[in-house]
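Of the protein chains in this complex, all but one are displayed in their positions.
The block that comes next holds chain A.
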């Protein structure tokens, strides 16, 4: 297919662009296969807007006489308006945008066409390999092994080719366990807590069904992670009710009779369309220009977004508490183990492991616990807050995770190497990107699409010093402690950087950020200068002494 077929009017002049807080600009609109480009004609202040078609969530068109108006709502929550003279031009452009923003073939997406304009220092596709992760683990314990059982994705289609499992469990047993777990997602290692040797594992629900099926190998596998005489905790991310209902469909939960050393705790975390609707309602509330305070607070409440944040954080804190304070190992799962499970395991690691609070460590966490763990990004992030598609598989699971990280960052502003911008950047790229990182639903799909060969990795771009400096938190001081966030409603806030980003001018807040950076930078330079002077002085003194001695 040629993109040209979809573009009947590639260019329109005298188009007016309207954005909040900026005066309207007049200019030329161009459509390419992957971008909508607007450039103002003003010589003094030429301005260009490049918008990826894949970033467009929905478009609306209106006509007043022959002047057409297109309102474009983006996945990053921005809304822009284009006034296009000429009914036919406007209709053509609108239908092109509609077609180009909803291409159904992944291989037509921009990452397959994008040619980087920067020098690649490090190939991001090879930055975070399971072997490196295992090497780190091996330095602390020898109770685990790297299994290649899923080499051709033959055992579990949503797992990576290699996984970390208890040493005492062989591949044959794993195969049996896989048959007993939803989508074959058998328990694998998610996190090893060096401080006390406790672990966090994740999986999908066991297929116990109504007649209480059991699987000896499964029991043996999870028990292999327990210290003698110690108990473990199973955190089921569904309510007890939902978990019980799952039995009718062949799913279920671990019966204590078969897992006597495990305590099961149910922590209800919502999924799917409930989350999507929550996002839609929240964004609608944020875009409401009404001056009615009660209306705003009641809409904010009714969206339930902050309720979800509180639930997810609470479950993650509980998992972390079991590991760090109880000295117990933990198994986390919900139904498939691809959504709420990953929210819990990744947030617990941020709480427990200082490495995950560095830029590199956080990237590695996203790779391990989201991309390789098989969170179906392509399905979940297909549409954002302005879509009307109402597909069950669309859900802001990853955005909720990022929001939770932001909440912890807000409570521990000096404990993270990255800043809020870093999280916002990840949100943007998860929904629309020139990079291939978030394409596909799991490693198997990514390998079939040959993403590492055909597209550029987001990490190749981010991990260059030019980019990294934008994402560094000036307040960062490595903090080796476990950080326990507060989950009281008073401690949780609306993430303005995402949800009010396009609804209010940020000038004054940006200036505060600059001021803070410059204060800290100046002090560091000053300290360096003082140190250098001291050294120089010391050298001179020793020189003098040597002179004297001569």
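Just so we're on the same page, contacts are C-beta pairs under 8 Å (C-beta built on N, C-alpha and C of every residue); 3 or more make two chains touch, one makes a residue touch a chain; residues count from 1.
Basically, contacts and distances are computed from a predicted model.
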Protein name (UniProt record) of the chain left out of view, among "ALA-interacting subunit", "Small RNA 2'-O-methyltransferase", "MTMR8 protein" or "AP-4 complex subunit epsilon-1": "MTMR8 protein"
Residue among A:5, A:294, A:466 or A:548 that touches the chain left out of view: A:294
Residue, one of A:62, A:230 or A:529, that touches the chain absent here: A:529
Chain not shown, touching residues in chain A: 195, 240, 244, 253, 255-257, 263-268, 286, 289-298, 300-301, 304, 306-307, 309-310, 314-315, 317-318, 320-321, 325-326, 410-415, 475, 477, 479-494, 500, 503-505, 508-509, 511-512, 515-516, 519-520, 522-537, 540
